[in-house]
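The complex is shown incomplete by one protein chain, all other protein chains being positioned as in the whole.
Let's turn to subunit A:
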Amino acid sequence: MGPWARMLWTLLSGLRGRRGGIQGWAFGLWPPYLPQPRLLSPTELVSHWTRVFEKRGIPEARESSEYIVAHVLGAKTFQSLQPVLWTQPLTPQQLQCVQELCSCRLQRMPVQYILGEWDFQGLSLKMAPPVFIPRPETEELVEWVLEEMAQRPHVMEAQDGPRILEVGCGSGAISLSLLTQLPKSQVIAVDKEEAAISLTCENAQRLQLQDRIWIVPLDVTSEGSWMHLLPWGPMDLVVSNPPYIFHQDIEQLAPEICSYEDPVALDGGEEGMDVITSILTLAPQLLKHSGSIFLEVDPRHPELVSSWLQSQPDLHLNLVAVRRDFCGKPRFLHVQKSGP
């Protein structure tokens, strides 16, 4: 017990020291925004920070303060917080915690990084900068894949289930949600960034899915990279949310994105097609006959991809379907292999 207790104590006092530091810094910078010394209820605290965020031009002021307060109180959203807690005052420790997290938001840090976790398809995933934060559109990509898989009973009921390759796994959102919903499936997730690889590993372990996923550091844009994936055998499916933003648009992104998220996960080159074409080039070597590729892309891409595929008949790939996202933008592509 002795050494353990000492270790814990050191850890805790270290934490306290760090917190003190942040607090002092916050005090120095924004004295007028500090809540009054009396204890506030969650509802009052949310409106206080909403006003502060609005004044400082922070986007989604109310949502941000609601998520932060709810998180400190142990709930995912303010709406799902136990109604009894809405009017009960927070403890000084909780107030301070809210204070610290909100000062990060004033620095335009994305709420997902501040909370250190976010939800995707019903899974709670750890989020850490600079790994790309999954967007709600991508949930629809997963839905589409699941719908398509449900229509292929021969793949679903095969002995070793569908084998799926994800290119650019980031936090592992797509791979892990597919693994949860397809209990027999196996996934090979690749990413070229070390941070993404370790975050996917961690999330897989948190969700107890590490036995069915292989996480491989790999850059698909480099020559002959597909050779490294051959040992895992032919795939039923390739799925990806590759970087697809046109290079000239990168500068116009909000500070939340351009100063916190890894540009490698966003910048798709001049026409946003760099990684897309790499995937389409390597996929035929790895896919089974009539295997599929599902991609999330920019609304300008369906036409670009279609004409690019026509210029590459050797790949034996056809764009078979385009699907719109919940905003009505053509966002998802289904490309199928037709040749040998």
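Everything that follows uses one rule, which is that contacts are C-beta pairs under 8 Å (C-beta built on N, C-alpha and C of every residue); 3 or more make two chains touch, one makes a residue touch a chain; residues count from 1.
Here is the rule we use: contacts and distances are computed from a predicted model.
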item	value
Chain not displayed: protein name in its UniProt record ("Ras-related protein RABF2b", "Molybdopterin synthase sulfur carrier subunit", "Vacuolar fusion protein MON1 homolog" or "Peptide chain release factor 1, mitochondrial isoform X1")	"Peptide chain release factor 1, mitochondrial isoform X1"
Sole contact to the chain not displayed, among A:F53, A:W226, A:Y244 or A:F294	A:Y244
From A:E100, A:E166, A:D191 or A:E256, residue that would touch the chain that is not displayed	A:E256
Per the touch definition above, residue among A:E60, A:E202 or A:D274 touching the missing chain	A:E60
Those residues of subunit A which, in the complete complex, touch the missing chain	43, 59-60, 63-64, 67, 76-77, 79-80, 83, 86-87, 110-112, 118-122, 132-133, 135-137, 139-140, 143, 241, 243-245, 249, 253-254, 256-257, 261, 265-266, 296, 298-299, 325-327, 329, 331
